[in-house]
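Below you will find the structure I want to go over with you.
Heads up, one of the protein chains got dropped from this complex, but the rest are sitting where they should.
Right after this comes chain A.
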Amino acid sequence: MLTCNKTADRMVVDAPNSNGPFQPVALMHFRDVAPAEQEKLFIQKLRQCCVLFDFLSDPLSDLKWKEVKRAALSEMVEYITHNRNVITEPIYPEVVHMFAVNMFRTLPPSSNPTGAEFDPEEDEPTLEAAWPHLQLVYEFFLRFLESPDFQPNVAKKYIDQKFVMQLLDLFDSEDPRERDFLKTTLHRIYGKFLGLRAYIRKHINNIFYRFIYETEHHNGIAELLEILGSIINGFALPLKEEHKIFLLKVLLPLHKVKSLSVYHPQLAYCVVQFLEKDSTLTEPVVMALLKYWPKTHSPKEVMFLNELEEILDVIEPSEFVKVQEPLFRQLAKCVSSPHFQVAERALYYWNNEYIMSLISDNAAKILPIMFPALYRNSKTHWNKTIHGLIYNALKLFMEMNQKLFDDCTQQFRAEKNKEKAKSKEREEAWVRIENLAKSNPQFLVCVDSSDLNSPVAMETDVPSIEDVQRLRKTVEEGATQLQRDQRKERPLVRRKSELPQDIHTTKALDSHRRGEDMLTTHDGL
């Protein structure tokens, strides 16, 4: 093991597979050697770059040699970019090996100072310290892959499944620059190595499954999805079953995850691409979205609305008819949402000409679903902008079909009156009961005038069977009645819950004496 410094704890490593020791001298430039010697020099430089330097715990170490490596890498990038026929067979294993040595490393754990999980939406990523070298290695490898002299048939001996697996593991890096390079690199590999495609897809699926169902943590989902987008775009028709399963079992469940905002645009693109390829997938996709529809996370709801509009933009009218009822029931809920961004986004659908034409073709089914939500909120919503948008939506409905609109209005009013009548009836029933109770001669005896809300003392006599049965019947009726009727607005009264006290805690607290009590003051204060 050759070190550049006498201290033993330097982390300079000599690559175990390189032939020959590390040359502590800067090698010559390509332009200074004869073309016949260039291949040998190339290999030497590649091997030299297999030495790793420490950028993290001691950034100022070996500055000279770090610069040598950087210069070598830079020179090699130029060399293969501007020269033809320099990528010969012996070069391939060296390049792949150099890349592997530099790149394939265990990623450090999340460096969040509080020890909490890295939140991709909030936290600043930790950048890779060795980036000055890593960047050049990535760039070099990419040029290598993209060179017109590159032959996948030769390279496939070295770029194999193990290589790809390790490459995919790097996608969890926190450094976005690294992920960007990885994305492009994997994209090229996928394009050129047909034999690796199925393996890559399988491994990506595994990453996604682990992300969705086990960890909910991975930094590279967006990049992976971007690659998949370009793959999906290239699918041949008819779609293979494997791809359809991928959509239903992987892409759709990705909507569930909490950190959706990090990769949503890429995910939505993938989904829409699928639907453009095969429109028969529309119904399962829309139903899955509705199933995963966020119930408490409003920013996520806005994202779903964005995606849904994009899907509707490309939907076939025949597919639209299949999903319109559950879809508009969900839209009706969104329009009534007290969160103004959700309501606005949902109402903005009415500005989409294609969606409006779909609605007008199916107005008889859709209008009765949307109308109550719109009409009810036209005055009661707290946000004024929403009023304006609701008016636009109602106006468009009115223009579509006057009679249908009038029918919906009448029905709405009729139902409202029915509700009012019912609640009035219930109110009167209560009053009647109260009056009946008051007319009982024992009323004044039983009532405690000082505190009407205190619990009544239990009777020591056992209640009769008939009483119990009557009580049971009343309770059952009352319970079902409540389910059917709508609840009247009643001010909510909070009740504090009584928690049982732990005897040890109570004892400990009692016996605790504060330090100040035990210490005596010396100043006589």
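Observations on the model:
Heads up, the rule we're going with is that contacts are C-beta pairs under 8 Å (C-beta built on N, C-alpha and C of every residue); 3 or more make two chains touch, one makes a residue touch a chain; residues count from 1.
The definition used in the following text is that contacts and distances are computed from a predicted model.
Name of the non-displayed chain as stated in its UniProt record, restricted to "AP-2 complex subunit alpha", "Nuclear cap-binding protein subunit 2", "Cyclin-like domain-containing protein" or "Replication factor A protein 3": "Cyclin-like domain-containing protein".
Only one of A:65, A:141 or A:269 touches the absent chain when the whole complex is considered: A:269. Note that of A:89, A:216 or A:406, the residue touching the chain absent from this view is A:406.
Listed for chain A, the residues touching the missing chain in the whole complex are 81, 142-143, 146-148, 150-153, 156, 161, 183-184, 187, 190-192, 194-199, 202, 226-227, 229-231, 233-236, 240, 242, 265-266, 269, 302, 306, 310, 340-341, 344-345, 348, 350-351, 353, 356-357, 360-361, 363-364, 378-379, 384-385, 387-392, 394-407, 409-410, 413-414.
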